[in-house]
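So that we are looking at the same thing, I have put the structure below in structure tokens.
A single protein chain has been removed from this complex, and every other one stays in its place.
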């Protein structure tokens, strides 16, 4: 499962794409993905918040994740 | 005493400048001038309102008029 | 005020106005442009004609700009009004401000156009196919 990274998420993980370790269990929904990220990269817990987008739309915590979805980590936005 | 005219005041009087009849008594203040205008041109009474400017500033009814002042009739403004 | 740009013009130059509003201490620029629209109360407008008492109009616009800079923290203020004949879609007035923050931008810009409409000695005649009317003259 591949994650697109932006803003500070790119700096935390060190790259613009992150592949979840192939050995690990795939997260079944957004909330599980968030937990995995915080475990792997504790810096995420220090952010004001972070969201997950699935196929270019904001996703709720209980939204299911499919292997072919385009999944992006959305740290606090600051456009404008 | 010469009056500058704009907008509908120009149409009512028929020109962009109006000289008060030389025989008539000069108005001593703005209110008197307004009364004279309405008497000479009753159409002024039909306007939503009209103001008088003295030397390019809005004037109160009790403001005195001097012979050398630049006096203008200000019908309801509608800029913008 | 050197950061105020007030004028009565034959043609509104929106690019020139924007250039004037650009400012290193401002994070926001808000601009309102009044344009001629084709219909007023379902009647088709051919053109608008604007007439100004120029010296007094500039005085009043200057006072409005000063009032705005007293109420809000503004870095630049522009008020330009056009005179003469204006056709559908043409700009007749432009007001704009720049400020550090957008609250001040929006509020001040709104104040400028609202106050201009109330006080500045400029008159608008609506020209229709069969008549012309000085706007707001009669109740």
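Annotations for the structure displayed:
Think of it as A, B and C in the order they're written, each chain with its own count starting at 1.
One rule holds in what follows: contacts are C-beta pairs under 8 Å (C-beta built on N, C-alpha and C of every residue); 3 or more make two chains touch, one makes a residue touch a chain.
Worth saying up front: this structure is predicted, and the values here are computed from it rather than measured.
Across the entire complex, contacts from the unshown chain go to A, C. In the full complex, the hidden chain is touched by chain A at residues 4, 6-8, 11, 46-48, 53, 56-58, 72, 74-80. Residues 14-15, 18, 22-39, 88-89, 98, 100, 102, 105-106, 109-110, 113 of chain C touch the missing chain (whole complex, contact as defined above).
Rule of thumb we're sticking to: only the chains that are shown with their structure count from here on.
The geometric centre of chain A is 48 Å away from that of chain C, both derived from CA atoms.
For the pair chain A and chain B, the distance between mean C-alpha positions equals 73 Å.
Residues of chain B in contact with at least two other chains: none. Touching two or more other chains at once is no residue of chain C.
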